[in-house]
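The structure's right below; bear with me while I get my questions together.
For this view, one protein chain was removed and the others were kept in their places.
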Amino acid sequence: MIKERDEMSRTTIIPFGPQHPAFLEPLNLSLKLSEETVIGAEINYGYNHRGLEKALTSDFRRSIYMCERVCGICSFFHSTAYCQSLESLFQVQVPERARYIRTIMMESQRLTSHLLALGHTAEAIGFESLFMQLFRERESIMRMVNDISGNRVHYSMNAIGGVRRDISAQQRSDIVSRMDGLEVRFEELAKIFEKDPTIRARTVGKGVLTPEIARSYGVVGPVARASGIAQDLRETYCQGLSFRPVVREEGDAYARSMVRVEEILRSIDLIRQTASELPGGALNIPFRGRPTGETFTRLEAPRGELLYYVRAKGTTDLERIKIKTPAFVNVAALSAMVPGCEMADIPVITVSVDPCICCTER
Amino acid sequence: MDEPIVDLLVGFLVVAPVAVALFCLFLRKLPAIGKAVGAVSVLMTMFAMALLTIVVTAGPIVREAHDLASITTAITVLDLALMLTFVYISWKAKSALAGVFAALQLIVLATMEIGGVSEHGAAIYVDQLSVMMAFVTSVIGSIICVYAVRYMAHYEGHGRFFAVMLLFLGAMNGAVFSNNLLWLFFFWEVTTLCSYLLIGHAGTMEARRSAVTAAEYTLGGGVSLAVGIMLCEHHFGTVFLDQLPSGAAIGGLALLPLALMAVAAFTKSAQIPFQKWLLGAMVAPTPVSALLHSATMVNLGVYLLLRLAPSLQGSGALSGMVALAGVASFLITAVLAMTQSNAKRVLAYSTISNLGLIVACVGLGTSMAMTAGMLLLVFHAISKALLFMSVGAIKEGTGSEDIDAMEGLRDRMPLVSGAVLVGVSMMVMPPFGMFASKWLLSEAVASHPLMALFLVLGFGATLVYYAKWLGRIFTGGTDRDALCRDGTPRTYAATLMATAVVGILATGLMGQLLEGLINPYVSKVFDPVLQTGGWGLSTTVGLFPLVALIVLASLLSVAALYRGRAPPTSEVYTCGEGSEVQVGTFYYWTEARVARLMRTANMLMALLVIALVFAPVIQEVAA
Amino acid sequence: MAMLSIVLRNLITGPVTTRYPEGPADIPEGNRGRVDWNMEACTLCGLCQKRCPTLALKVDKKAGTITLEVFRCIACGVCVDACPQEAIGMIAETSRPGYFKDVRIYQKEVTEERDEGPPQP
Amino acid sequence: MSSMFEQAALLALWAAVPLLVGVLLGLDRVLTARLQGRRGPSVLQSLRDLTKLLHKKGSYVNRSQVLFAYGALALQAAAALVLIMGSDVLTAFLLSGVGCFLMVMAALSVRSPYSHLGAQRELVQMMATEPVVMMVVLSLAYASGSFLGAEMEGMLVLALPLAAAAMVPVLLIRLEKSPYDIATAHSEIVSGPYVEFSGRGLGITKLAHWFELGVMFGILLLFFRLSDPALDLVVKGLVVLAVVLTTAVIDNTTARLTRWRMLRFSLTLCLGAVMLNLIVLYLVDSGVIL
Partner (left out) sequence: MNGRREARSPWILHFDTGSCNGCDIEIWALLTPKYDVERFGMMNKGNPKHADILLVTGPVTKKCASRLKNLYEQMPDPKLVVACGDCASTGAPFVGCYNTCGGVDSVIPVDVYVPGCACRPEVLIDGVVMAVDKWREITGASSEGARS
């Protein structure tokens, strides 16, 4: 009797979130701790569900801007996926220049997103100056995309059939020089992530996701690639540009950070390539009529595969939009990583998955 | 002082409890026993105070042995009877070990009686140390007995229980008044008998087994003591404590009796590796634990050591080992206490830990250390009594002794929680005596790096386990939640408050305690260094601002009692979720790991004890 | 120890912090700050209202006004693109924060501003 | 007369402890900001924060919480006073230790998971730092022959270099810096033991912490004493600045480690260093070495 009560009151239940300094977004982990060891974790969703998928069906033109607001971190991927969906419904071929501009913007956003994730990781392990340094670099890209698109977060550059804004020659050279500078400075930071003993102490072996478990949860993006699953949609889509996915085998928080670190270097490279080879031509091809049919679009967002399903029946409003986001699968995998870890590792592990609730719940 | 009144006082403190004990056996009914216990308690308190005053003002009371030959004879007879009782008990309990120990004691005693024992000296020698002990036993012991009157309502066999309790007090007083080691031995063994009976009182299997364990350990200690006494007679030609030579004058094999008596003290004070019996004793009703841990039993061991301190002083390796055994016990049990969830077990470990400190003080053998040891003895007894009685009251109120189950007790049993707060404060907080003695002891070990290391780590652990426990009790919700309150029984309230008052008074009068009791005893061997003066207490190298701290503590207490306008309250932070809160405790180590530590500690300390006994032999051989 | 060199370099080269609000804000030319109407050119055709994704503006043909709820406008520039008369312009300067939610009313002849007043509890 | 004047000056110094520590913390914040490439707040920012907190009413969960916090403040302040008056250093340290104990109690007296985790970590932190500081105090006393701060003379650091060095990690821990910012570890347990305090209550706990830091710095400064008062002041100032700079740089070049690592580090390396120093000194004194 007393023993049982003993066990009961030895556990602490921690409501981790929805408002918690380690999280940007409202997510609730109900953690069961024995002393500081996590013995059980329950993930509670729904704080961020706005009902966007329903609202997105109201007017297909308006939805370009609204689906950007599925998420402010990879807004451009959402609008691109959406526009590509409708382009395939309208069967328009996007002009080459527009494709290149989209690539520049997507990869720039990937940079901001990965720098954010890494900065967040640094913050979670209490490495404040590294966080500051990463955000300092991030600001330079924010300034660049602000200049190109007119906004720091929601570029509103996509249109069905192309893009709405052009990149001037001056902006092009600005992009290249910024990338050169960033590369030099980031390589220094990359070395810190790779070698610093205190960072390694906090990340190596934390939140291990073996390839088998990774597959069973169907994780995507850097989380999958850190667990040895070589899967990156850019590999097949980026014809003409040299690209190889980054893969690591360890499957721990360290590997996930390192995948992002290397992807940043590859993205820098991709941006430089596309910006210097930017072809001429039209920005945008007009479409006619109302969308009909159904389509799937897949895109490699910073956190992994983003999938849009759109079905339309020839009216201004769409019949159904379904967004399957990368974070949706990756966050679920947390429940496989967290048990057995220390309370202090919770932020590190959570952040290493780079959870995004706003798109997971839409 | 030769007046018969003094004889009366000394005699009363030993005989009165015994007499009332016999009376209790006939009374049987709890209310009647309660009255008798109450009466004898009041009287004992008053008499102890009177004796205290006399000794402080007029110096030690000495009674020559040849005047008391008849008593010596009576004691010898009773002693043999006691040994036979033990043999009988062992036979009934089927404990071969206890039987062997009892038989060995019988043989040693008989050998001594046949060989003849020197008779020239003071049989009774009531000095400052004795009277200090008698005061603690009589006052704290009485309070515990009164407390037990209420507590034992749930148990059977009241007559026997209270008889043994009172007998215990009488025996304790007898032991500390005796100067003749054989007298002391008799009373020593009476306490063994009492503890056996009290631990086994509940009559359950577990209780009986624990009682037998206790008997085995302490009887073993008794053998060591008996042999020690015999060797005393052999080496020093005396069995009178005040005639033992001082440490500088002895060496080699002559140290053996001292070593053996030290081992006996270790068993009585439950130092590692002899701690098992005291932990097993937790099955006894709480008043018994309170009595064993504070006013009686375990104190007897360290008392003997303090008595032997002048002889041990300067004995080199021997006193060094005693000191090491003490600090090691202190540290190890302090760490173990962090891993326990049962309040009584935490307290038990804490007792061993604190007694370890006193042992260490004796081993250190400096003026400061001796002073610290005596201060520790007094204040530990008071606060431990308070804490045990509080746990008893909590057990009655909530049905559990588990620390986890005490969560939020502040809201449910404010008075008892307050008592725990006071008790713990006495243990760790200024200005109380334990804190002062910790300070003193720390200053004493500044030139002993190794001892200091054990000490600083142990102090840390002590803070941790008290914080954990007190923290649990005070883990409360908002003040709005604190609505339903159990009434604490009046007897409990009164006894708890009385103990707290004794503790507070003793702290307030620490200067007087020092001047009147401690320094005179210390000055037998050393120059007493701790003086009242300046802001409080001062040594040649340090200063303890007692007065200022008392003022500070009083101000804080007033603030605590002041019930002004309630501050605005808010719910606890739960990340906005507003969910049910559940907080657990920390035990740091798994049970397996604790057991492993325990095994290692037992082994190492057993080696140390063996070394302790063999050190004189080795020294002899080497010389 | 790479971090050591970075932080010490930072200490020597000094902070990169902007001076804002004492100094100027770092806003690029092409920034989509806020929209502004040139009512001279506007024909009150209502196309902008139709396209606005957040329903931030209302064209009132009868009163000759265009009402912009500033705090609803996401500065997407759709209305700018949609206006056949090029009556709407995008200004790099952003809207200002307020104690109340500004509503801006553009009148075909006169332009005036008014507050919505304190929010109803 | 002069002694009365001196006493008054010391009292004034005591009253100024929060100001001094506040400025020191402000300096630390500016330095941290600069190391991170930021402009950072004013040097007085920490003092401003405290003033604001003390003027803000705040709310509490229950009374015990408040009382324990006030107790912690009283003890830490008393400790600082004892130290400043040149009295018993050990007393000062023990008082400050009990002050920490009361802070833990304040955190435990609320049924709040974060507060409890914070308190438990604070306990581990105490286990890590208290023994080291206490050994440092004992070694100071051993080297100088007295526990009275006023009687600890000369550059004791020369005799006790390792003991003085061991104070740096301790200060790192007590200043809540990485690699050992544990108890209030900003991200995972919100603000640990302080989570349920607000307004004035938080100010009180902060003040208590500042006094505690004052005591720690005070103990460190006992290693450095010169007979020339002006030179003494300069050396002490330089030591404090050096410590602030060192801790800020270490903080900014490391991630935060876990509490067991901290405990292991401090109980082996730091405590070992002090012990080694003390034993060497002991052997030198008893003539075994040299």
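Which chain is which? They are A, B, C and D, in the order written, and residues in each are numbered from 1.
Just so it is clear, a residue touches a chain if its C-beta (ideal position, glycine included) is under 8 Å from a C-beta of that chain, and two chains touch if they have at least 3 such contacts.
In this text the structure is predicted, and so the values were computed from the model without any measurement.
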Kindly name the visible chains that come into contact with the excluded chain. A, B, C, D
Among D:Q7, D:T51, D:T246 or D:T268, contact with the omitted chain is made only by D:T51
Out of A:I13, A:L31, A:C71 or A:A301, only one touches the absent chain, namely A:C71
One chain is left out of this view; which of A:F60, A:Y100 or A:F135 touches it in the full complex? A:F135
If the hidden chain were put back, which residues of chain A would touch it? 18-22, 24-26, 46-52, 54-55, 58, 66, 68-73, 75, 116, 131-132, 135-136, 138-139, 142, 151-154, 356, 358
Name every residue on chain C in touch with the hidden partner chain. 15-18, 20-21, 25-27, 53-56, 69-75, 94-101, 119, 121
For chain B, which residues lie in contact with the unshown chain of the complex? 568, 570-571, 573, 576-578
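The rule is simple: only the chains that are shown with their structure count from here on.
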So the centre of each chain is just the mean of its C-alpha atoms; given that, what is the distance between chain B and chain C in Å? 80
Averaging over Cα atoms per chain, report the distance between chain C and chain D in Å. 51
Distance between chain A and chain B based on Cα centroids, please, to the nearest Å. 66
Residue numbers in chain C touching two or more further chains are 3, 7, 16
In chain B, what residues contact two or more other chains? 407, 574, 581-584, 586
The residues of chain A that touch chain C in their complex are 61-62, 64-66, 129-130, 133, 136, 143, 146-151, 154, 156, 164-165, 188-189, 191-192, 195-196
Chain A partner, complex, touching residues on chain C are 2-3, 6-7, 16, 26-32, 51, 53-54, 74-78, 81, 90
With touch defined as at the start, can you tell me which chain C residues reach chain D in the complex? 1, 3-4, 7-8, 10-11, 13-17
